Structures are given as structure tokens and as C-alpha cells.
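A single protein chain has been omitted; all remaining protein chains appear in their positions.
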Amino acid sequence: MRTPIAAYLILSGILFALGTVGVLVRRNALVIFMSVELQLNAVNLSLVAFSRMHNDLTGQVLAFFSMVVAAAEVVVGLAIIVSVFRLRQSADVDQARVLRG
Amino acid sequence: MVELTWLIPALPLAGAAVILPAGRRLGARAGWVATALVGAAFAASVAVLAELLSLPAADRATVVTVFRWIAAGRFAADVTLRVDPLSMTMALVVTGVGALIHWYGVGYMAHDPRVGRFFAFFNLFVFFMLVLVLANDYLLLYLGWEGVGLCSYLLIGFWHERPAAASAAKKAFVTTRIGDAALLLGIVLLWIHAGSLRFDAVLGGGTELSTAAATAISLLLLAGAVGKSAQLPLHVWLPDAMEGPTPVSALIHAATMVTAGVYLVVRSHPIFEASAVALPLVLAIGLGSAIYAGLASIGQFDVKRALAYSTMSQIGLMFFAAGMRMYSGAMLLLVCHASYKALLFLSSGNVMHGLGDETDLRRMGGLRREMPVTATWFAVGALALAGIPPLSGFFAKDHIVAFASTSGRTAAWVLASLAAFVSAVYIARPLFLAFAGERRNPGRAHEAPLGMQIPLALLAAGSVLTGAVLGWRPEGLLDGFLRPVTGALEHGEGGPSEAVLLLVSLAVAVGGVALAWWAWGSGRVEPEAFPRRRPELAGWLAHAFYVDDLYAWLVRVPGAGLGRALRLVDDRVVDGAVNGLGRDVARASRVAPVIQSGFVRSYALLFLLGATVLLLFLGSRI
Partner (left out) sequence: MDLVVFWVFAPISVASAVAMLLQRNAVHAALFLVVNLFTVAVFFLLLGAPFLFAVQIIVYAGAIMVLFLFVIMLLGVDRRESLVEQLRGQRLLAIVLGVGLVAEIATAVRAGVGLGARAPDGFAAVNRGGNARALARVLFSEHFFPFEVTSILLIVAAIAAMVLAARRTAVPADREAEQRDRQEVRA
């Protein structure tokens, strides 16, 4: 393989940063959730890159588990968003500021 | 007996120690205990005097060591008492007159609820005064000095429920404090320059003090004397001190404590003589105070205040004598003055006692009919003070005034004669206002009981005889007795002859009394006439030329200013700091919740911020 590993890693970093910015900037709960998925994906990418770098399959196994857990998390998270939506008729995250100081 | 000299102060100290705790139980009996102890001290003094007289004149100076008082490194001080003519003269005056006044006080203070406390303080005062006059070094003298100041404060303010009394006590203490501080400085300077504080070392005639050091020390000692003896300019406390009970005024503020300044100057005369300016200053202060106080006394309507200014004036004459190096003359006046001034005060006490504590001369008059005995005593005292021969005051004052002339100080002689004239006027005035003429005050006046009259009789005898016996001539008995300590009198030549001087003294005394009779004794007994016709002049006299008011202003204005400034500091700085702290905390706590906006996204941003910083930190360490 002729691509430097660093390229994958930096790409993963960029994707992760984009996901972070998405979490902070968007107000729709679903889009925020999607940004989190983007972050998870970035991490998976870096895990697999390291696995390739170290000639060890553990990285891929970890990425695998990460995907499984991401799936479970999406399920529960979406259920929560749905029930919150039912209560407030809005998916706007900024609406949920009952706990302000 | 000389080895037991310590008994003289110890006896009244024992009295104070016993009466103070047991006063309430003893009640009026405390007075007898106190009187007896002072009388015993007098007896002891007489015994010591007898032994002293048995020695040849040159050897009459014994030092009795009682115990080691301070031992601190290189500095050591013993309690040493000095038995010499000067100290014994003072001791006899203090214990003799003191015993008589104690005796009088038994009757006068009989109905006071705190009579025990009174006599405890009275005895304590006698103790401190004796320590002062019997001390052989300046340190012990200073102890007595401070002690009499303390007792004066306690006794002036004896009726402390009266704000005037409490205030007067404070004023006396604070004013004399200024002098006391100077005295302490002088003592320290003396220690530095002479290396010792003992009289036998420092005053032995070989004082190696430089003129500058002697000037500084003597001026500081003089300041202390001026304060304690109520001379210009530290005199303002004495008239107010009359708030105390009359026996206090008689003992402390006439016969003894106020004469401590004179004693100090006479005792320290070698130091004063080593300076060129000290004695002239003493002379000036004395003469000035004599005339000033004499004039002020004429303007007073309160009989005790009039007597207070009179005391200041007479002590001025004593300072005047000392300033002329006529130390035995000053002491003669001191001894005579003790008896006739005490007599005058205690007679006024009789009048107050008989009139129900009345002191205003305007409300007296014609008392000779209802209080003949008291009138006699007062007359004896007044005429003695005025200098009518053959009463004691004549000899004492005449010698001093004449000495001014014979020593070549003509201007001083004229002023001194003027002072003597004024003194005759000012003392005859209350005599006539109170006892001559008709009663201006309704009510009955009753004579004092026998128990209060006997001491007065003895004092009257003293007022009559002391002068003639001790000082028939300037180089009389007292002068001869004191010569080992005070040195010989230096007469000069020239000036009017002795006969002329005598006639002038006589004329001054008689003339003064006559003027007073003309103004206040004969038909025109209207004390208010003068103040009505010349209100401004009368005001100046009555307020003693407003010196006291000036001092009050000088103290009040900076004091109030300082108080205002401090209040400002307290409000702005201290309160500001405290309140400001609270305000800042409140303000900060209002700022802090801004972070808790409730917005999830803000919290997330903070997470990211923290994570970034952490990563930076960790990254930099690799």
C-alpha cells in the first residue's frame, strides 16, 4: 500500500472535528445525533488504520464492536428523542433548558 | 531611729492597705484609723528629726536603704530614703498638716456612703507624698510623683457620679501628665549624662553636667514641676480640681501635692544652677503665675476656686523665691502656706457644711453672726496670707519680696510687691463677702461641731506662729536648718534700706486689705456691682483670661478634626473593605450563573474547550 498511514489518520481527525462542530452548531436533535455517528465513524476509520499499521487484527475487532454498540446506541437514542418529541412537540435542543442556573 | 525612717511612709500605706478591703465594714471608724496612722507617722517624723538634730550640721544627711527594688542587667535601683533637713521639713509638713486634715475629714465626710474608700485613698496619698519627699533618688521620687497624681485623680473624682467631678479628675491627670512626661524625660537624660539617679551622687556639688545637659534636664524637670504645681502654662486643672471634697482640696491642692514642684526645684537646685537659663525661667514663671492667678482670684465667685487661684499665686511666689536662689525663703513660704491655706480651705468647708454645700460668695454674707468660730479661723488664715504682721505670712512674703530688692532685682521687686498687694486684696475679698455685711441668702447656717473645730484651731496656731518662729529673719531658724542642703543666702548691696522695705511690705498688706474692705466690706456689699459695670473686664478675670478656653479650643479643634478623619477612614476604608467584599462576592456570584444557561450546546462547547486544552497540555509534555 502506498498511501501513508498518516493520511488516513488525519482524515479521521478531520471527520471527527466535523462531527464535533456539528454537535455544537446544529439545533435539531436528530442532526446532532447524526454528527455523533460521524464521529464514531471517524474513530472506526482510525482504528482500522492502526490495525493495518501494527499488523494486528485487534483494531478491526474493536471497530466491529464499536459498530455494534453504535447500533444499540442509535436505537435507544432515537427512542429517547421520540418520547421527548411527544412531550414537547419539538426536536429543538435549545428548548430543553429547564435546568438553567 | 533613723534606720526606722521607712516607718514614716509605711504607716499610711498600712492604713490604705487595711481600709481598702475593710472600708465598708469599718464605716466612719475608717477615718479614725487613717488619722491615727498619719498622726503616728508625724510622731515618727518628729523622732527622726530629733535624731537628725542631734547630729552636727554638716553630717545631717543619712541614706537609709530599705530593699532592692530593681535589678535588671547593668541597671539596679534600691529603695533608699534620704534623711536630711529638706526631706524632713517636707515630711513634717505632710504628716503634720495631713494628720490635722484627716482629723477634720472624719467629721466632714461622716455622712458619705463611701467614707471608707475616701480615707483609704487619703492615706494612700500621704504614703506616696512621703515617698516623694523622702526618696533619695529620682526614680523613687518619680514613683511618688506618679502616685500622688493617681491619688489626686481618685480623690478629685471621688464623687464620680457627678460628671463635673469625673471630668475635672481626668483634666487634672491629663494636664499633669504632660509635665510628668517631661519629668521622666529629664530623669532619663540625667541618667544618661550623670550615670546615676541618686541625690548623693548627682547633687553632691560635683555635677559634671555640661551646661547644655544641665539646661535640658533642668528645663524638663521644671516642666514637671510646673504641671504638678499648677503654674503657667499648665495650671488649668487646679480650679476644676475643686470639685473634689474640701479636705482633698486642702491637703492635696494646697498644702502638699502642689508644693511638690517647689520641692523638686529646691532639691535639684545644683542642676538648675549649672544652667544659665533655668533659674531665670523659674523666676519668670513664678512671678507671672503669681500676678496672673492673683487677678483671676479676684474675679471668682466660687470661694473654692478663688482659693485655688490663690494657691497658684502663692506657689508662684515660692517659685519666684527659688528663681532668686532663695531656697530657704521658698521653703519658709511653703511651710507657712501649708498651715494657713489648709486653714482657709477647711474654714470654707465649715461654711459649706453649715450652708448645705453652698460655695457661691454671692449667696453668702453676714455669716460672722451665725458662725463666729469659723469666721475667726477664716480671718486668721486670710490675714496670715495677706501678710499682716505678726502672722506667719508676713515674715515669709516680706523676706521674699525684700530679697528681690536686696539682690538687685528692682523690677522684680516692684512686680513682687504688686503681687503681694493683689494677694492681700484677693484674700480679704472672700473674707468680707462671706462674713461681713448682711445675709444675702435666706436660711439658717449652723456652726460646725467641735470635732471639726479642733484641727482648725491647731492650724490657726500654726498660721500665727510658724512664720515668727522659723523665719524671724531671712537667716532664721529654718534657713539655718536647711543650709546644708540649700546653701547660704546671697544678699546683695544697694537698694532701699531694710526699714524702707519693711514699710513697703506693711503698706502693701494693709493697703490691700483696706481696699478690699472699701470695695466689699463696707456698706457697698454688692458683689455684682463690678461685673455689672464692667462686664468685659469682669469676664476676663472670672475666666482667668480665657487661658482654659484657649486650651480647650486648641485641643478640641484638632481632636475633632482627627476624629472626623478617622471616622472617614472607618467608613470608607474599613467599612468599604468589608462591604465592598460582600458586594464583590455578590457581584461575582451574579456573574457565575451565566455559565449555567441551560443550553446543552453551551455545555458541549465547554466540554470541547476543556478537552482541547487537556490535549494541548498532554501533547506538550510528550
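As written, the chain order gives the labels A and B, with residue 1 at the start of each chain.
What we mean here is this: a residue touches a chain if its C-beta (ideal position, glycine included) is under 8 Å from a C-beta of that chain, and two chains touch if they have at least 3 such contacts.
Just so we're clear, the structure is a prediction, and the values are computed from it rather than from any experiment.
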Legend entry - Missing-chain contacts mapped onto chain B: 597, 599, 601-602, 605, 608-609, 612, 615-616, 619, 622
Inset, instruction - Against the chain that's been left off, what residues of chain A make contact? List them. - result: 1-11, 13-22, 24-28, 30-31, 33-35, 37-38, 41, 44-45, 48-49, 51-53, 55-58, 60-61, 63-65, 67-76, 78-83, 85, 87-88, 91-92, 94, 98
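The rule is simple: only the chains that are shown with their structure count from here on.
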Inset, instruction - Could you tell me the distance, in whole angstrom, between the mean C-alpha positions of chain A and chain B? - result: 99
Inset, instruction - Quick one: which bits of chain B touch chain A in the complex? Just the residue numbers, please. - result: 593, 595-601, 604-605, 608
Inset, instruction - Show which residues of chain A lie in contact with chain B when the two form their complex. - result: 20, 23-25, 27, 93-94, 96-101
